[in-house]
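Have a look at the structure below before the remarks.
Rest of the complex left out; these chains stay put.
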């Protein structure tokens, strides 16, 4: 598979996963159709858009490939139809799984693009994390909450960071692009799923008051 | 009238209308002069700035035409003078009217600019909606509230979308630019005013829990 094709598949998969997360969150908040679409849109495209603006890549991926926008629009408009069918099956577990897939896919796509743009490794890892996490951060800001990823003390962003380090490490060792990318995605998504299943917690941060 | 002149008149009118909305909101929140100016500034320029950043248009319109900034600054600084005179006359209705005008003007300006930049129709409509709505969304985020346009179940963003569709439709049918733009503005602003007057509501979104 060509490099561009791999990136495309990754971005479509991540987009759907994150749009679903945002969609379900907005519906839970009882927003109207505009709010549901907007939050799904921001959840799906927020991270990649910030990455592209910071790196000055244009046209933005969802402007160049408007299929992405149609997908999110179709998801939002058809939600009443399939939500009636699946609403008893959409559990916390299903949302965590979709979110973990989006996390891994977006982190690796972000780090790959940043690295290809010539940014140093630290910044590439940061761009991977921003791509993966900023959609969710924006979603929480729009829903008037402190971003969950800053306070829940479970590894989330760190899984993205570890996946990006694996990607860049294998790349530096001479691995083929699709090998290092798949390894990075599996590391990020897998470590997130393990963290959820086993209830891993980050060590508490020393307080200023204790 | 030339195309550029039409765009200019639209942008000045929309800027004043949205700055007024932000100004009144910030004063109601009892912010200080810095907060009042900042919220008025973000309400007026937030949507257009995000549009220009996403489309990579520089210099930004308020940097190239600093008259816009002087207008908002003058509005904020002189507010204590004229607010004493008009405060009994600034009703909910007046604010809704100014806001509806800004909505139509900014939506059409955003969609026109995006379309002229070569984006496909779906993205042009989206850019019109972002230009019209993002200032208000930013205002609500800065005021620590869930964006009203996501939850109030009254058509607002949809009016901008309909106006942009009219604009692009007439343009595709070969109408003169100023005809399709005026028709688009009237559609967006008019449908918003009708929605407010008659209390139109969007159909409720199916809940996950009912």
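For clarity, chains are labelled A and B in written order, and residue numbers in each chain start from 1.
To be clear about the criterion, a contact is a pair of C-beta atoms (placed from the backbone, for glycine too) under 8 Å apart; a residue touches a chain by one contact, two chains touch by 3 or more.
Only a predicted model underlies this, so the values are computations on that prediction, with no experimental measurement involved.
For a quick check: 2 copies are placed, so what copy number does the complete complex reach in this file?
3
Just so it is clear, only the chains that are shown with their structure count from here on.
Distance between chain A and chain B based on Cα centroids, please, to the nearest Å.
30
Considering only the defined contacts, which chain A positions touch chain B in the complex?
Within the complex, chain A contacts chain B at residues 24, 26-36, 38-39, 49, 53, 56, 58-60, 62-63, 66, 69-70, 73, 79-80, 83-84, 87, 90, 141-144.
Touching chain A in the complex: which residues of chain B?
Against chain A, the touching part of chain B is residues 53-56, 119-120, 122-123, 126, 137, 141, 144-147, 149-153, 156-158, 202, 205-208.
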